[in-house]
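Dumping the structure here so I can ask a few things about it.
Here we show just some of the chains, and they stay where they sit in the whole.
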(Lines give C-alpha, C1' and ligand atoms only; values in the text may rest on other atoms or scores of the structure.)
Protein backbone atom coordinates (compact mmCIF):
# COMPACT_ATOMS: atom_id res chain seq x y z
CA UNK A 1 0.00 0.00 0.00
CA UNK A 2 1.45 3.27 -0.99
CA UNK A 3 1.66 5.88 1.65
CA UNK A 4 -0.81 8.00 -0.31
CA UNK A 5 -3.57 5.46 0.09
CA UNK A 6 -2.96 4.95 3.78
CA UNK A 7 -5.59 6.43 6.10
CA UNK A 8 -4.23 9.43 7.97
CA UNK A 9 -3.90 7.56 11.26
CA UNK A 10 -1.34 5.21 9.84
CA UNK A 11 0.90 8.15 9.19
CA UNK A 12 3.02 9.99 11.72
CA UNK A 13 2.41 11.16 14.34
CA UNK A 14 -0.69 8.97 14.93
CA UNK A 15 0.90 5.89 13.45
CA UNK A 16 2.38 4.93 16.80
CA UNK A 17 -1.09 4.39 18.19
CA UNK A 18 -1.79 1.75 15.59
CA UNK A 19 1.42 -0.19 15.74
CA UNK A 20 1.48 -2.14 18.97
CA UNK A 21 4.96 -3.48 18.37
CA UNK A 22 6.25 0.05 18.09
CA UNK A 23 4.17 1.25 20.96
CA UNK A 24 5.92 -1.12 23.30
CA UNK A 25 9.28 0.30 22.26
CA UNK A 26 8.62 3.97 22.73
CA UNK A 27 9.28 5.70 25.99
CA UNK A 28 5.77 6.31 27.31
CA UNK A 29 6.54 9.76 28.68
CA UNK A 30 7.77 10.83 25.23
CA UNK A 31 4.22 10.60 23.94
CA UNK A 32 1.81 13.42 24.49
CA UNK A 33 -1.40 11.47 24.43
CA UNK A 34 -3.67 14.46 24.87
CA UNK A 35 -2.26 16.28 21.84
CA UNK A 36 -2.13 13.13 19.81
CA UNK A 37 -5.76 12.28 20.47
CA UNK A 38 -7.14 15.74 19.96
CA UNK A 39 -5.36 16.08 16.63
CA UNK A 40 -6.57 12.59 15.75
CA UNK A 41 -10.17 13.59 16.43
CA UNK A 42 -9.76 16.78 14.48
CA UNK A 43 -8.45 14.86 11.47
CA UNK A 44 -11.25 12.36 11.82
CA UNK A 45 -13.85 15.13 11.81
CA UNK A 46 -12.30 16.61 8.74
CA UNK A 47 -12.67 13.26 7.06
CA UNK A 48 -16.42 13.65 7.32
CA UNK A 49 -17.09 10.29 8.91
CA UNK A 50 -15.94 8.45 12.01
CA UNK A 51 -14.05 5.20 11.71
CA UNK A 52 -14.97 3.49 14.96
CA UNK A 53 -12.45 0.78 14.39
CA UNK A 54 -9.61 3.24 14.26
CA UNK A 55 -11.04 5.28 17.13
CA UNK A 56 -11.32 2.17 19.25
CA UNK A 57 -7.75 1.21 18.52
CA UNK A 58 -6.59 4.74 19.31
CA UNK A 59 -8.44 4.57 22.60
CA UNK A 60 -6.93 1.22 23.48
CA UNK A 61 -3.43 2.39 22.61
CA UNK A 62 -3.87 5.55 24.62
CA UNK A 63 -4.91 3.61 27.64
CA UNK A 64 -1.88 1.35 27.22
CA UNK A 65 0.38 4.38 27.05
CA UNK A 66 -1.24 5.91 30.09
CA UNK A 67 -0.75 2.69 31.95
CA UNK A 68 2.86 2.51 30.90
CA UNK A 69 3.32 6.07 32.05
CA UNK A 70 1.91 5.35 35.48
CA UNK A 71 3.93 2.17 35.72
CA UNK A 72 7.08 4.16 35.10
CA UNK A 73 6.21 6.42 37.99
CA UNK A 74 5.47 3.41 40.10
CA UNK A 75 8.76 1.79 39.18
CA UNK A 76 10.61 4.95 40.06
CA UNK A 77 8.89 5.08 43.42
CA UNK A 78 9.61 1.40 43.95
CA UNK A 79 13.22 1.99 43.12
CA UNK A 80 13.36 4.67 45.76
CA UNK A 81 11.59 2.52 48.31
CA UNK A 82 13.90 -0.38 47.57
CA UNK A 83 16.83 1.86 48.19
CA UNK A 84 15.14 2.95 51.39
CA UNK A 85 15.16 -0.53 52.78
CA UNK A 86 18.81 -1.06 52.35
CA UNK A 87 20.15 -1.07 55.83
CA UNK A 88 22.37 1.92 56.30
CA UNK A 89 24.62 2.39 59.23
CA UNK A 90 24.71 5.75 60.85
CA UNK A 91 25.10 6.99 64.35
CA UNK A 92 21.72 7.57 65.88
CA UNK A 93 21.64 10.10 68.65
CA UNK A 94 19.66 9.29 71.78
CA UNK A 95 15.96 10.12 71.77
CA UNK A 96 15.13 13.67 72.63
CA UNK A 97 12.30 13.65 75.09
CA UNK A 98 9.81 16.32 74.18
CA UNK A 99 8.75 18.35 77.17
CA UNK A 100 5.11 17.93 78.08
CA UNK A 101 2.81 20.93 77.99
CA UNK A 102 -0.45 20.71 79.83
CA UNK A 103 -3.50 22.06 78.05
CA UNK A 104 -6.52 23.13 79.96
CA UNK A 105 -9.54 21.98 78.03
CA UNK A 106 -12.91 23.60 77.89
CA UNK A 107 -14.91 20.42 78.05
CA UNK A 108 -16.95 20.02 81.18
CA UNK A 109 -19.66 17.80 82.49
CA UNK A 110 -22.28 20.11 81.05
CA UNK A 111 -20.99 19.42 77.59
CA UNK A 112 -21.34 15.72 78.27
CA UNK A 113 -24.92 16.21 79.42
CA UNK A 114 -25.84 18.40 76.49
CA UNK A 115 -24.67 15.92 73.90
CA UNK A 116 -25.99 12.98 75.89
CA UNK A 117 -29.50 14.25 75.50
CA UNK A 118 -29.14 14.23 71.74
CA UNK A 119 -27.65 10.78 71.71
CA UNK A 120 -30.39 9.37 73.90
CA UNK A 121 -32.98 10.90 71.63
CA UNK A 122 -31.42 9.17 68.69
CA UNK A 123 -31.40 5.95 70.65
CA UNK A 124 -35.03 6.35 71.61
CA UNK A 125 -36.06 7.09 68.08
CA UNK A 126 -34.75 3.65 67.33
CA UNK A 127 -32.30 5.16 64.96
CA UNK A 128 -30.25 2.05 65.22
CA UNK A 129 -28.00 2.00 62.28
CA UNK A 130 -27.16 -1.35 60.85
CA UNK A 131 -23.50 -1.22 60.77
CA UNK A 132 -20.94 -3.41 59.24
CA UNK A 133 -17.63 -3.62 60.96
CA UNK A 134 -15.50 -1.07 59.27
CA UNK A 135 -11.81 -1.08 59.21
CA UNK A 136 -10.15 1.79 61.01
CA UNK A 137 -9.60 4.73 58.70
CA UNK A 138 -6.54 4.59 56.53
CA UNK A 139 -3.59 6.40 57.99
CA UNK A 140 -1.25 8.48 56.00
CA UNK A 141 -1.63 7.32 52.43
CA UNK A 142 2.07 7.34 51.82
CA UNK A 143 2.77 5.33 54.90
CA UNK A 144 0.18 2.76 53.99
CA UNK A 145 1.59 2.61 50.53
CA UNK A 146 5.11 2.33 51.85
CA UNK A 147 4.12 -0.51 54.11
CA UNK A 148 2.31 -2.26 51.32
CA UNK A 149 5.24 -1.99 48.98
CA UNK A 150 7.55 -3.26 51.66
CA UNK A 151 5.37 -6.25 52.40
CA UNK A 152 4.92 -6.93 48.78
CA UNK A 153 8.61 -6.75 48.08
CA UNK A 154 9.38 -9.07 50.93
CA UNK A 155 6.78 -11.57 49.88
CA UNK A 156 7.97 -11.41 46.34
CA UNK A 157 11.51 -12.04 47.38
CA UNK A 158 10.58 -15.01 49.54
CA UNK A 159 8.39 -16.42 46.85
CA UNK A 160 11.08 -16.03 44.23
CA UNK A 161 13.67 -17.75 46.43
CA UNK A 162 11.27 -20.58 47.10
CA UNK A 163 10.52 -20.92 43.44
CA UNK A 164 14.19 -21.04 42.59
CA UNK A 165 14.83 -23.69 45.19
CA UNK A 166 11.87 -25.86 44.35
CA UNK A 167 12.17 -26.04 40.59
CA UNK A 168 15.72 -26.92 39.71
CA UNK A 169 14.68 -27.48 36.11
CA UNK A 170 13.80 -23.81 35.93
CA UNK A 171 10.27 -24.14 34.65
CA UNK A 172 6.92 -25.21 35.94
CA UNK A 173 3.29 -25.06 34.97
CA UNK A 174 1.03 -22.72 36.88
CA UNK A 175 -1.48 -25.50 37.50
CA UNK A 176 1.26 -27.52 39.18
CA UNK A 177 2.50 -24.63 41.21
CA UNK A 178 -0.85 -23.47 42.49
CA UNK A 179 -2.79 -26.73 42.37
CA UNK A 180 -4.68 -27.54 45.58
CA UNK A 181 -4.10 -24.16 47.11
CA UNK A 182 -6.91 -21.99 48.40
CA UNK A 183 -8.39 -19.57 45.92
CA UNK A 184 -6.89 -16.55 47.63
CA UNK A 185 -3.40 -18.04 47.50
CA UNK A 186 -3.77 -18.84 43.81
CA UNK A 187 -4.65 -15.24 43.06
CA UNK A 188 -1.74 -14.06 45.17
CA UNK A 189 0.70 -16.32 43.37
CA UNK A 190 -0.66 -15.22 40.02
CA UNK A 191 -0.19 -11.57 40.89
CA UNK A 192 3.30 -12.22 42.17
CA UNK A 193 4.19 -13.96 38.93
CA UNK A 194 2.89 -11.04 36.91
CA UNK A 195 4.95 -8.73 39.01
CA UNK A 196 8.03 -10.91 38.71
CA UNK A 197 7.56 -11.09 34.98
CA UNK A 198 7.46 -7.32 34.77
CA UNK A 199 10.71 -7.24 36.73
CA UNK A 200 12.22 -9.74 34.32
CA UNK A 201 12.66 -12.46 36.92
CA UNK A 202 10.43 -14.95 35.13
CA UNK A 203 8.93 -15.40 31.73
CA UNK A 204 5.36 -16.49 31.32
CA UNK A 205 4.04 -18.39 28.35
CA UNK A 206 0.46 -19.17 27.55
CA UNK A 207 -0.36 -20.99 24.34
CA UNK A 208 -3.90 -19.68 24.18
CA UNK A 209 -6.42 -17.90 26.31
CA UNK A 210 -7.36 -19.88 29.42
CA UNK A 211 -4.69 -22.51 28.82
CA UNK A 212 -2.12 -23.34 31.44
CA UNK A 213 0.71 -20.92 31.98
CA UNK A 214 4.30 -22.00 31.73
CA UNK A 215 6.61 -20.24 34.12
CA UNK A 216 10.28 -20.08 33.22
CA UNK A 217 12.74 -18.75 35.73
CA UNK A 218 14.94 -16.34 33.92
CA UNK A 219 17.87 -16.57 36.25
CA UNK A 220 17.82 -20.35 35.79
CA UNK A 221 17.98 -19.88 32.09
CA UNK A 222 20.83 -17.43 32.44
CA UNK A 223 22.64 -19.64 34.89
CA UNK A 224 22.02 -22.57 32.56
CA UNK A 225 23.51 -20.64 29.69
CA UNK A 226 26.49 -19.60 31.71
CA UNK A 227 27.00 -23.17 32.84
CA UNK A 228 26.90 -24.26 29.21
CA UNK A 229 29.38 -21.62 28.33
CA UNK A 230 31.81 -22.76 30.94
CA UNK B 1 -21.26 -4.71 85.52
CA UNK B 2 -17.71 -5.06 86.44
CA UNK B 3 -17.34 -5.63 90.14
CA UNK B 4 -16.13 -2.24 91.05
CA UNK B 5 -14.33 -1.71 94.21
CA UNK B 6 -17.02 -0.15 96.36
CA UNK B 7 -14.39 1.74 98.23
CA UNK B 8 -13.10 3.27 95.04
CA UNK B 9 -13.12 6.97 95.27
CA UNK B 10 -13.64 6.85 98.99
CA UNK B 11 -11.09 8.25 101.36
CA UNK B 12 -8.21 5.92 101.61
CA UNK B 13 -7.37 4.19 104.76
CA UNK B 14 -3.94 5.47 105.32
CA UNK B 15 -3.10 2.63 107.59
CA UNK B 16 -3.68 0.04 104.88
CA UNK B 17 -0.53 -1.61 103.67
CA UNK B 18 0.46 -0.02 100.43
CA UNK B 19 1.09 -2.44 97.65
CA UNK B 20 3.35 -0.63 95.30
CA UNK B 21 3.09 -2.20 91.85
CA UNK B 22 6.78 -2.41 91.38
CA UNK B 23 8.92 -1.40 94.27
CA UNK B 24 11.05 1.18 92.61
CA UNK B 25 14.11 2.90 93.79
CA UNK B 26 13.18 5.10 96.65
CA UNK B 27 13.79 8.63 95.60
CA UNK B 28 14.70 11.38 97.98
CA UNK B 29 11.94 13.59 99.21
CA UNK B 30 12.86 16.53 97.04
CA UNK B 31 12.75 14.39 93.94
CA UNK B 32 9.51 12.75 95.10
CA UNK B 33 8.01 16.17 95.43
CA UNK B 34 9.03 17.04 91.90
CA UNK B 35 7.58 13.78 90.63
CA UNK B 36 4.30 14.49 92.39
CA UNK B 37 4.27 17.97 90.92
CA UNK B 38 4.96 16.48 87.48
CA UNK B 39 2.16 13.95 87.87
CA UNK B 40 -0.39 16.49 89.07
CA UNK B 41 0.53 18.91 86.32
CA UNK B 42 0.42 16.30 83.57
CA UNK B 43 -2.82 14.66 84.57
CA UNK B 44 -4.96 17.70 85.25
CA UNK B 45 -7.35 15.56 87.28
CA UNK B 46 -7.16 14.40 90.92
CA UNK B 47 -4.73 11.61 91.71
CA UNK B 48 -4.93 9.12 94.52
CA UNK B 49 -2.03 8.66 96.92
CA UNK B 50 -1.73 5.15 95.43
CA UNK B 51 -0.96 6.62 92.04
CA UNK B 52 1.52 9.04 93.55
CA UNK B 53 3.18 6.09 95.30
CA UNK B 54 3.60 4.30 92.03
CA UNK B 55 5.03 7.40 90.37
CA UNK B 56 7.51 8.14 93.13
CA UNK B 57 8.36 4.62 94.17
CA UNK B 58 7.42 5.48 97.74
CA UNK B 59 5.52 2.63 99.34
CA UNK B 60 3.80 4.51 102.13
CA UNK B 61 0.64 6.33 101.12
CA UNK B 62 0.89 8.35 104.26
CA UNK B 63 4.37 9.53 103.43
CA UNK B 64 3.45 10.34 99.83
CA UNK B 65 0.44 12.32 101.02
CA UNK B 66 2.63 14.20 103.43
CA UNK B 67 5.03 15.13 100.68
CA UNK B 68 2.12 16.19 98.47
CA UNK B 69 0.79 18.29 101.31
CA UNK B 70 4.18 19.95 101.62
CA UNK B 71 4.10 20.68 97.92
CA UNK B 72 0.59 22.12 98.23
CA UNK B 73 1.81 24.29 101.06
CA UNK B 74 4.70 25.60 99.01
CA UNK B 75 2.23 26.56 96.29
CA UNK B 76 0.10 28.34 98.85
CA UNK B 77 3.07 30.23 100.22
CA UNK B 78 4.21 31.22 96.76
CA UNK B 79 0.77 32.61 96.10
CA UNK B 80 0.72 32.09 92.36
CA UNK B 81 -2.15 31.35 90.04
CA UNK B 82 -1.96 27.63 90.56
CA UNK B 83 -2.89 25.63 93.59
CA UNK B 84 -2.60 22.08 94.75
CA UNK B 85 -5.63 20.95 96.67
CA UNK B 86 -6.16 17.88 98.78
CA UNK B 87 -9.69 16.68 98.26
CA UNK B 88 -11.87 15.22 100.99
CA UNK B 89 -11.16 11.71 99.84
CA UNK B 90 -7.42 12.19 100.07
CA UNK B 91 -6.75 12.76 96.40
CA UNK B 92 -4.65 15.66 95.20
CA UNK B 93 -5.25 17.91 92.27
CA UNK B 94 -3.38 20.79 90.67
CA UNK B 95 -5.62 23.51 89.36
CA UNK B 96 -5.90 27.07 88.37
CA UNK B 97 -7.33 29.26 91.11
CA UNK B 98 -10.88 29.95 90.14
CA UNK B 99 -10.49 33.70 89.94
CA UNK B 100 -7.99 33.30 87.10
CA UNK B 101 -10.13 30.97 85.11
CA UNK B 102 -12.30 33.63 83.55
CA UNK B 103 -9.36 35.77 82.72
CA UNK B 104 -7.65 33.23 80.55
CA UNK B 105 -10.77 32.50 78.56
CA UNK B 106 -9.60 34.70 75.77
CA UNK B 107 -6.94 32.13 74.99
CA UNK B 108 -7.84 29.51 72.47
CA UNK B 109 -8.44 26.56 74.66
CA UNK B 110 -9.00 23.26 73.00
CA UNK B 111 -11.93 21.06 73.85
CA UNK B 112 -11.04 17.73 75.36
CA UNK B 113 -12.83 16.02 72.50
CA UNK B 114 -14.68 17.15 69.43
CA UNK B 115 -18.43 16.70 69.36
CA UNK B 116 -18.56 13.26 67.73
CA UNK B 117 -16.27 11.45 70.17
CA UNK B 118 -17.83 13.40 73.04
CA UNK B 119 -21.27 12.10 72.10
CA UNK B 120 -19.96 8.57 71.94
CA UNK B 121 -18.29 9.04 75.30
CA UNK B 122 -21.45 10.43 76.88
CA UNK B 123 -23.43 7.50 75.57
CA UNK B 124 -20.95 4.98 76.92
CA UNK B 125 -20.95 6.76 80.28
CA UNK B 126 -24.72 6.67 80.48
CA UNK B 127 -25.31 3.14 79.24
CA UNK B 128 -22.25 1.40 80.57
CA UNK B 129 -21.28 -1.35 80.67
CA UNK B 130 -22.42 -1.37 77.08
CA UNK B 131 -21.61 -3.68 74.16
CA UNK B 132 -19.52 -1.96 71.54
CA UNK B 133 -21.98 -3.12 68.88
CA UNK B 134 -24.74 -1.21 70.60
CA UNK B 135 -22.67 1.94 70.77
CA UNK B 136 -21.93 1.63 67.08
CA UNK B 137 -25.57 0.91 66.37
CA UNK B 138 -26.67 4.12 68.01
CA UNK B 139 -23.74 6.30 67.04
CA UNK B 140 -22.99 4.97 63.59
CA UNK B 141 -19.84 3.43 62.12
CA UNK B 142 -17.71 6.46 62.91
CA UNK B 143 -18.04 5.35 66.54
CA UNK B 144 -15.22 2.88 65.90
CA UNK B 145 -12.84 5.77 65.45
CA UNK B 146 -14.27 7.55 68.46
CA UNK B 147 -13.82 4.46 70.59
CA UNK B 148 -10.23 4.03 69.43
CA UNK B 149 -9.51 7.63 70.43
CA UNK B 150 -11.24 7.24 73.79
CA UNK B 151 -9.29 4.07 74.49
CA UNK B 152 -6.06 5.80 73.56
CA UNK B 153 -6.85 8.65 75.92
CA UNK B 154 -7.65 6.23 78.70
CA UNK B 155 -11.19 7.57 79.17
CA UNK B 156 -12.81 4.29 78.19
CA UNK B 157 -11.81 0.66 78.54
CA UNK B 158 -12.85 -2.37 76.52
CA UNK B 159 -13.26 -5.87 77.74
CA UNK B 160 -13.92 -8.99 75.70
CA UNK B 161 -16.85 -11.03 76.85
CA UNK B 162 -16.94 -13.97 74.50
CA UNK B 163 -17.38 -12.44 71.10
CA UNK B 164 -18.74 -9.22 72.50
CA UNK B 165 -16.69 -6.20 73.38
CA UNK B 166 -17.98 -4.39 76.40
CA UNK B 167 -17.19 -0.74 76.94
CA UNK B 168 -17.12 1.22 80.14
CA UNK B 169 -15.55 4.41 81.35
CA UNK B 170 -12.38 4.41 83.41
CA UNK B 171 -11.40 5.93 86.70
CA UNK B 172 -9.72 8.66 84.74
CA UNK B 173 -13.07 9.55 83.18
CA UNK B 174 -14.74 9.64 86.57
CA UNK B 175 -11.94 11.73 88.03
CA UNK B 176 -11.81 14.08 85.10
CA UNK B 177 -15.53 14.86 85.19
CA UNK B 178 -15.76 14.56 88.93
CA UNK B 179 -18.16 11.66 88.92
CA UNK B 180 -18.32 8.66 91.15
CA UNK B 181 -16.20 5.75 90.10
CA UNK B 182 -19.04 3.43 91.00
CA UNK B 183 -20.88 2.91 87.74
CA UNK B 184 -24.36 2.76 89.24
CA UNK B 185 -23.70 5.83 91.29
CA UNK B 186 -22.30 7.58 88.27
CA UNK B 187 -25.44 6.90 86.33
CA UNK B 188 -27.56 8.20 89.14
CA UNK B 189 -25.44 11.33 89.26
CA UNK B 190 -25.90 11.83 85.54
CA UNK B 191 -29.65 11.32 85.83
CA UNK B 192 -29.83 13.72 88.72
CA UNK B 193 -27.95 16.34 86.80
CA UNK B 194 -30.41 15.89 83.97
CA UNK B 195 -33.31 16.36 86.34
CA UNK B 196 -31.74 19.44 87.87
CA UNK B 197 -31.73 20.90 84.42
CA UNK B 198 -35.33 19.97 84.00
CA UNK B 199 -34.43 17.62 81.15
CA UNK B 200 -35.58 14.12 80.72
CA UNK B 201 -33.01 12.08 78.93
CA UNK B 202 -33.90 11.93 75.29
CA UNK B 203 -37.48 13.08 75.72
CA UNK B 204 -37.72 16.78 75.84
CA UNK B 205 -36.39 19.40 73.59
CA UNK B 206 -32.72 19.48 73.21
CA UNK B 207 -31.23 21.71 75.82
CA UNK B 208 -29.32 24.60 74.39
CA UNK B 209 -25.92 23.43 73.41
CA UNK B 210 -23.31 24.78 75.66
CA UNK B 211 -21.21 27.28 73.90
CA UNK B 212 -17.57 26.53 73.72
CA UNK B 213 -15.85 29.04 75.85
CA UNK B 214 -18.72 29.32 78.26
CA UNK B 215 -17.58 26.15 79.83
CA UNK B 216 -15.31 27.09 82.53
CA UNK B 217 -12.13 25.17 82.75
CA UNK B 218 -12.52 25.07 86.49
CA UNK B 219 -15.35 22.74 85.92
CA UNK B 220 -12.99 20.31 84.42
CA UNK B 221 -10.90 20.52 87.45
CA UNK B 222 -12.67 18.38 89.85
CA UNK B 223 -14.34 19.30 93.02
CA UNK B 224 -14.41 16.97 95.98
CA UNK B 225 -16.23 13.75 95.35
CA UNK B 226 -19.76 13.64 96.57
CA UNK B 227 -20.03 11.34 99.54
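To keep things simple, chains are lettered A and B as they appear, and every chain counts its residues starting from 1.
FYI, a contact is a pair of C-beta atoms (placed from the backbone, for glycine too) under 8 Å apart; a residue touches a chain by one contact, two chains touch by 3 or more.
For clarity, every value in this text was computed on a predicted model and none was experimentally measured.
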Formula for the entire assembly, written in the chain labels shown:
A x1, B x2
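The working rule: only the chains that are shown with their structure count from here on.
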Cα-centroid distance, subunit A relative to subunit B, in whole angstrom:
49
Subunit B touches which residues of subunit A in the complex?
100, 102-124, 127-134, 136-137
Report the residues of subunit B in contact with subunit A in the complex, numbered from low to high.
41-42, 44, 96, 104, 109-113, 115, 118-123, 125-126, 133, 136-141, 144-145, 148, 177-179, 190, 193-194, 197, 199, 201-203, 206-210, 212-213, 215-217, 219-220
